[in-house]
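If you scroll down you'll find the structure; I have some questions about it.
Complex shown without one protein chain; remaining protein chains in place.
This part shows chain A:
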């Protein structure tokens, strides 16, 4: 029964596969490209860890439950490296049109879900002790998938020179909002003391709004350059 619960949690990650299968990536044979994107994710995280361990001190225990605003800002400023990682993926991995962005976002998100949730799910969700947290984490990874796809799109838009000048600040703002989500969104959730389920809903809403905006911009540019 516990293994069954683990299966339930893994089933919640199926949207990753759906995205791969039904977005046409499988028809392009983009599997290796996704794996490469994942490798770049790992590389980026290692670099981030090095920077965090070298230049930032963390005296607050992560499990203390209280929200440290200053520490979060510092931590998020390192997350700028994520953007560089995305830029690296987009510049290095060849791809055509939409599939390029989906490859980058999906590869990144998949690597993240495997590396950061895999052990937790295997050890925790298989255990005798029941906790909602595993289901919540899996649902949250679905939100993260949308978010990473959005980030990939925004980075791509940011690197385009033929983007409408009027839209450039909007893209930059959206990028900043995405990167510093750890500060403002988590802080807001903490201040309002929103429960875990509503927190996921709020995150999903935010991801959907940002996604919709970037999709709107992207659609315009894609029409313009004809892909």
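Here, contacts are C-beta pairs under 8 Å (C-beta built on N, C-alpha and C of every residue); 3 or more make two chains touch, one makes a residue touch a chain; residues count from 1.
Assume contacts and distances are computed from a predicted model.
One subunit of the complex is not drawn; among "Signal peptidase complex catalytic subunit SEC11", "Pre-rRNA-processing protein RIX1", "Nicalin" or "TIP41-domain-containing protein", its UniProt record names it "Nicalin". The missing chain, though absent from the display, is touched by one residue of A:45, A:99 or A:136; that residue is A:99.
Mapped onto chain A, the interface with the missing chain covers residues 1-2, 4-5, 8, 11-12, 14-15, 18-19, 22-24, 26-29, 31-32, 97-99, 101-102, 119, 122-124, 126-131, 135, 142, 146, 149, 153, 211, 215-216, 218-220, 222-224, 226-227.
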